[in-house]
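Every protein chain of the complex appears in place save one, which is left out.
Then we have subunit A:
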């Protein structure tokens, strides 16, 4: 089992990551280090890579890391401690710092498409919120309150890529209360479902994620499972039409 209390056992002595620890001063405690690792991992899952499908191996490894952290934090019961009132400011700092990280990455990713991995963030955050929806609402309250029932998959609205990062981060925290505590494995669920039927039709072109501008593909489901299925079905009808055209061509 993982040995706690060993400071910097798995973290480097000198953190020189741009912006990542902007809000954390002096020697970070184990919990803060772990949290920053979690933040970093979520951002990594969110980053998009040109027009090319992200590396599945890398995504799986990052997702497993996030799951590991989440499990440990749940076991420790430290999840609830992280975002108490007194450290609300610190958590906001972390928000800022990951946004800085995100922004610098976004600059690198100028003109690229928004990744569907934004969906994975929401799934993860919902699991973490499992035990602490009340405490997370403290953090999310600094954001503009939004209709919890509304479809948070706002990517269906035509948005510039640049805006999406900040928006996704906002959405991460506001969906925390929203989401049913599905398993962390929701990571790949929503994208995959919509393409399941296509797999039988097309011999080659399948992926477990989606990228790009195609608006009809962007309209992924709302957080709940049932809604997601129905929206996927309507997407499929749009996709059917596209596939017909392509297959015949």
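By our rule, contacts are C-beta pairs under 8 Å (C-beta built on N, C-alpha and C of every residue); 3 or more make two chains touch, one makes a residue touch a chain; residues count from 1.
By our rule, contacts and distances are computed from a predicted model.
**Q** Given the options "Serine/threonine-protein phosphatase 2A 55 kDa regulatory subunit B", "Protein MAK16 homolog", "Calcineurin B homologous protein 3" or "Septin-type G domain-containing protein", say which is the protein name UniProt records for the missing chain.
**A** Missing chain, per its UniProt entry: "Serine/threonine-protein phosphatase 2A 55 kDa regulatory subunit B".
**Q** Using the touch rule from the top, list residues of subunit A that touch the missing partner.
**A** 1-3, 9-13, 15-17, 20, 34, 37, 40, 44, 50-53, 55-58, 60-61, 63-65, 68-69, 113, 183, 185-189, 192, 198-199, 202-208, 210-214, 217, 239, 242-243, 246
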